[in-house]
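Note that one protein chain of the assembly has been removed; the remaining protein chains are unaltered in position.
Order as written gives the chain letters A and B; numbering starts at 1 within each chain.
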Amino acid sequence: MNVLALYKKSRPYSSYVIFGVLLALAPLMVNLGVLRFFHLTLIAGVVIYAIVALGLNLLMGYAGLVSLGTAAFMGVGAYLTAFFTQDLGMDFLPSIVLTVVITSILGILVGLLSLRVEGFFLAMATLAVAEILRQVFIEFTGFTNSFVGRTANFPEFFGFTMNRNQTFILLVVFLVLAMFVTQSFANSYTGRALSAMRGSEAAASAMGINIFKYRLIAFSVSTAYAGLGGALYMHFIRFTFPNVWMFTLSLMLFAVVVIGGVRSVAGTVVGAFVVFGVPDLILVNIPVIGDINGMAFVFTGVLIIVVVMYYPAGLIYIWHDIKVLVHKVRGRGKV
Amino acid sequence: MSIFIQILFNSLETGSILALATMGIILIFRTSKAFNYAQGAISMFCAFIAAYFMANTGANVFISTIVGVLGAVGVGVIIDRVVIKRMIKLHSVSKQIVTLGLVIVFLGLAPMFFGNIPYTYRRFAQGTHSIFGATITYSAMVNIAIGIAIMVALFFVIQKTKWGLAVRATASNDVVARMMGIPTSIVTMGAWAVAAALGSLAAMMVAPTTTVNFVMMDSIQITALLACVLGGLGTFFGPVFAAYLIALARNLISFYISSVWADAIVYLLILGILLISPNGIFGKKLVKKV
Partner (left out) sequence: MSNALLKAENLSIAFGGLKAVDDLSFEMNEGEIYGIIGPNGAGKTTAFNCITQFYRPDAGKVLFNAKEKGMIDLVGKKPHDIIGLGLVRTFQNVELIVSLSVIENLLVGAHTAFKSSLFSQILKLPKARREEEVLRKRAEAVLESLNLLHLKDMPALMQPYGIQKRIELGRTLMLNPKLIILDEPAAGLNDVETQALVQTVKDISSQYKCGILLIEHDMNFVSNVCQRICAINFGKLLAIGTPEEIKVNHDVQEAYLGKDEA
């Protein structure tokens, strides 16, 4: 029963909505004084990175591919939406749509360049592409304003501009939508094709699955998530410069997926909280440890290694294993 | 003529540095069946050890470098014993994930031990020499000599000695090698130690121009990984040759086209070449068994 539960295809859409509603109460908590102002920024960061990591999870968990350029693709999304809304005067929604479309096309181009070689090569190629994009962020001054950085506004719809709290709620709405979309993608025939490909390339191609095409789809979808995340970042934080989108951020997003749980929507959200929330919310408050330089990195890095070696399904299954344990203990008690 | 000699010498120097890093990655790839994404971070950390030693004891560059290399050997052995040894049975993708975890660990350990401020690092030698109108620094000559000497020595060890045979046997099939009595666990540990030492040496060679900082090895690490694939993963020679070739291409591009975009153009060129020839320039097509 315990293992079977892992495979039971639950469609927990209603719990996503409940989760979203609870999360959307955070601004209220700030107003009531339960949370502090900076907590909201922190949670917004977790929400944005969770969206991006959901896309990365589709790529890693289902297609079995690793991308190390996620941060750079987020950067592209951030600069694009800044360009569309500030320079071209577009509204928030068309700008977001256009940004997502362009980043996913960029994903297809990078995929075309790198996915013909074995699957492992994507990680290296995205590493190189991320360096190229970083150079672009620095050098294309007219578009990115280089190290001075670019600004953007809170989202604007038809002349109405949202405030910070409203934007936060919008982020939560996007997260819930992303969770919904990720879950249905995973359960679709495309999701199955990706699983098949990761499980056995030979069997997948014998079943008519074009490996290259599906790798391309997976990668392009994951860059679209990254572009969306970058654009949302831009409209909440409202400022960006090249050093935001460095390799370390890509690594942290990668860590989110590994630590939280590959192939798990809820796990990804938990992972985003562990990687982006725990160090700033909890670690810094611990005496002595909180003052040590680099503690957050060591914490995340060690967690990755420990999870891969001892808990490969990700931390999300701790909850599940506890339930199984309780079930067993109770069962024994009855007999 | 002088420009040509200048470019050639520059390429030999950057090529030697890149070749050391590449050799470290391919050594671990062959023996542990995983790309070591952490090599750059480990090298950076060991360059910090050397620079910290230099700054606090006033030791000369050679002693500091030896300290850095010994530190690297220690770090390599510790990584192998604590992490790698426990994941022999893991899938190679999982191993790669672990090396990415190591990157994050070392990015945290470096500021933890050495603070957030970059260190300077002295050159191996001061002064310059003029050959056919090209200005060659003595330190470049030392770097080239060290790089080539180490490559030659490593190829000799790998091809001609008992230990080299053990490495090649482990690389070709570790299970059979173990059954034949080859201590593969020691081979793997040695590979991690040597690889860390090679990478750190490369880091200490670039340190005088870049300073010792957290991102000093980023571009070398990426280029070295690409060099491994470009040279073909089946040999030790191919990647090292590719490293020198990439260095030459980079210097040519940087001189004749653009120094700002040299890295970007080199990366795109490599991606393009691999698009046409996915098994690298020396690679053979592997037939997968189904």
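Keep in mind that, in the parts below, contacts are C-beta pairs under 8 Å (C-beta built on N, C-alpha and C of every residue); 3 or more make two chains touch, one makes a residue touch a chain.
Quantities reported herein were computed from a predicted structural model and do not represent experimental measurements.
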Next on the checklist: I'm checking contacts with the chain that's been left out. Which of A:211, A:278 or A:292 qualifies?
Outcome noted: A:211
Checklist entry - Among A:185, A:273 or A:299, which residue is in contact with the omitted chain in the full complex? => result A:185
Checklist outcome for this item: Residue list for chain A contacting the dropped chain reads 3-4, 6-9, 181, 184-185, 188-190, 192-193, 195-196, 198-200, 202-211, 217, 221, 263
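One rule holds for everything that comes next: only the chains that are shown with their structure count from here on.
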Item to check | Rounded Å distance, chain A centre to chain B centre (Cα mean) | outcome: 31
Checklist entry - In their shared complex, at which residues does chain A touch chain B? => result 64, 66, 68, 113-114, 116-118, 120-121, 123-125, 127-129, 131-132, 135, 139, 202, 246-248, 251-252, 254-255, 258, 292-305, 308-309, 312
Checklist entry - Taking the complex as given, what residues does chain B use to touch chain A? => result 35, 37, 83, 86-87, 90, 92-94, 96-98, 100-112, 115-116, 215, 218-219, 222, 225-226, 229, 260-261, 263-264, 267-268, 270-272, 274-275, 278, 288, 290
